[in-house]
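Removed from the display is one protein chain of the complex; every other protein chain stays in position.
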Amino acid sequence: MAQALLNGVFLGSLFTLVALGLTLVYGVMEIPNFAQAGVMVLAAYTTWSVETAGAPFLLAAAAGLAVAGILSVLTEVLAYRWIRDNPAAAPAIALGLLLILQNIALVIWGGEGKALDTPYDTWTLQLGDVTISGVKVVVVLTAAAAVAVLAAVLNRTSLGRSIRAVAQDREAAALLGVSVKRQYVLSFLLAGLLGGLAAIVFAPTFQISPFMADSLLLSAFVVVVVGGLGSVLGAVIGGMALGLVESLGATFISPAYQSAFGFLFLVAVLIFRPTGIRSVNAQRVG
Amino acid sequence: MTAALELRGLTKAFGGVRAVDDVSLTIEPGHILGLIGPNGSGKTTLLNMIAGTLTPTGGTILLGGVDVTSLPPHVKVARGIARTFQTTRVMSAWTVQESLALAGDARAAAIDAAEHVGIGDLLRRRVGSLSSAQQRLVMVATALASHPKVILLDEPAVGMDVEETDHLHRVVRGIRDEHGISVIVVEHNMRFLMSLADSIVVMATGRILSTGRPDVVRNDPAVISAYLGG
Partner (left out) sequence: MLTTVLAPRPTSPVRETHRSIAGRYVSIAVVTALTYVAVTQLRGDQGLVAILIAVWAIALTGLNVVQGLGGYPSLAQAAFFGIGAYASSILLASGVPFWLAAVGGVLASVAAGTFVAVVFSRTRGQYFAIGTLFFGAVCTLVFTNESVFTGGPNGMPVGLGMPIPVVLAAIAGSLGVGLVVFDLIGRSRFGRRLRAISADEDLAEHVGVPTARTKAIAVIVSATFGGWAGVLLAQYNGVIAPSQFTFVQGFLMFVAIGIGGYGRLFTPLVGGIVVVGLSQLLKLQPGVSQIALGLVFIVITLLVPGGLIGGAERIARSLFSRKATS
């Protein structure tokens, strides 16, 4: 049981980390950014390549993060920007981007899984019948740090205030002199960095493949829906809740259906609260 | 005679704030009620609760004696409560006829409503191509097309010039006279409202401050101070 709970915390942290990046873009642009999975995959592969070429892990991770940030910004500049006033077109663009990014990975690195080595791979702690692995601890710590930093940025910096202003009311923010274009680019940059971070800490727990982020992204979207679009607190609560639900379900009922428990959780939340737990844009009237 | 619409102790609280506080009101069939009050007095919230856009936190709404308090908007429309909106909300890409056909079940009802409101010759036009005043009339016709017993008009005269306002005046009077429909009109245009309404209700900070005939209410010192005192 304790192991299942710990695993839930690990999963929850991972979901939260990915969901933070998604909710930022979603809240600002109303786009479900499925392309994030592709950005994450390429970040992980970049880290692997740089490390395999002999660089120390942190340098490789930095390279991966840089790639993630750049790619994410490119998706905005080259694609999403042109449909800003037509959000209905977003999923088609997202799918196109996803196909491109995932298959670039496939073409460059091939389809076999790659293992990412980290300095903390072999670190494990045994407490009774509970095993804590270093890799999973890093995920949890990273998520916590990311939440703290993002909350600080959004609430205490002028950059954060502008992002929130644009999310609330794009036109009003523009009238107030906020550069909407700049905010979008910055939101995508942040989202890319968060996604890249998630990929790099996630990769060692499994393996790197072009499709590694697919089910993770799906669960992260559930978190965004459940926690409310654009809400950092919602992403944390929703992420941890979902992580626990999936972990407990996988441990006590069926590991193969892990994400199905996530689905049931989503269904349950939507039945009782169709707008999610906390919604920034709660009443979409008028 | 059963009242067309009765509100009993209607309340809407948002967190700690009571936007509408224990409002009770009776409207007879074929009666035009004007609803006025300074900004923030709860007029639109009250309208929203009657129409079903918002659910009351307390109190009851009775339509012809039947409890309709928490029904969703489309059911309220089916029962006979129709509304227009403060900001013009129409199906811009549709023609007037198509928009009206959505509200009225029978073809004839949609056309009758348009004729009544005075836009009978605009049926084939795209709503988006009409003037602002005409679009607001489309909203009124849409409400009329659903065979309501009560129509809620939320600042219908906004953006209208004197001629258009006079026309609207005649339309609303006609709705009452020819169909026996009760109308609640929220308005800031006093000249328009005072000559139109059979009675006036004044709201302030979520409560009813005063009710009565227009000439009586307009001279009530409490009402005057509410508007001037802010």
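The letters A and B name the chains in turn, as written, and every chain counts its residues from 1.
Keep this in mind: a residue touches a chain if its C-beta (ideal position, glycine included) is under 8 Å from a C-beta of that chain, and two chains touch if they have at least 3 such contacts.
Computed from a predicted structure; not experimentally measured.
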{"item": "Contact residue for the chain not shown (choose from B:S41, B:S146 or B:S182)", "value": "B:S146"}
{"item": "Listed residues B:V66, B:A93 or B:V216, member touching the removed chain", "value": "B:A93"}
{"item": "Contact with the hidden chain (one of A:M1, A:L99 or A:L233)", "value": "A:L99"}
{"item": "Hidden partner chain, touching residue among A:L6, A:V135 or A:V222", "value": "A:V222"}
{"item": "Interface with the undisplayed chain - residues on chain B", "value": "51-53, 72-75, 77-78, 82-83, 85, 89-91, 93-95, 97-98, 101-103, 107-108, 111-112, 115-116, 120, 125-126, 129, 142, 146, 174, 178"}
{"item": "Interface residues of chain A (partner: the chain not displayed)", "value": "26, 30, 32, 34, 79, 82-83, 86, 88-89, 91-93, 95-100, 102-104, 106-107, 215, 218, 221-222, 224-225, 229, 256-257, 259-260, 262-263, 266-267, 270-271, 274, 276, 284-286"}
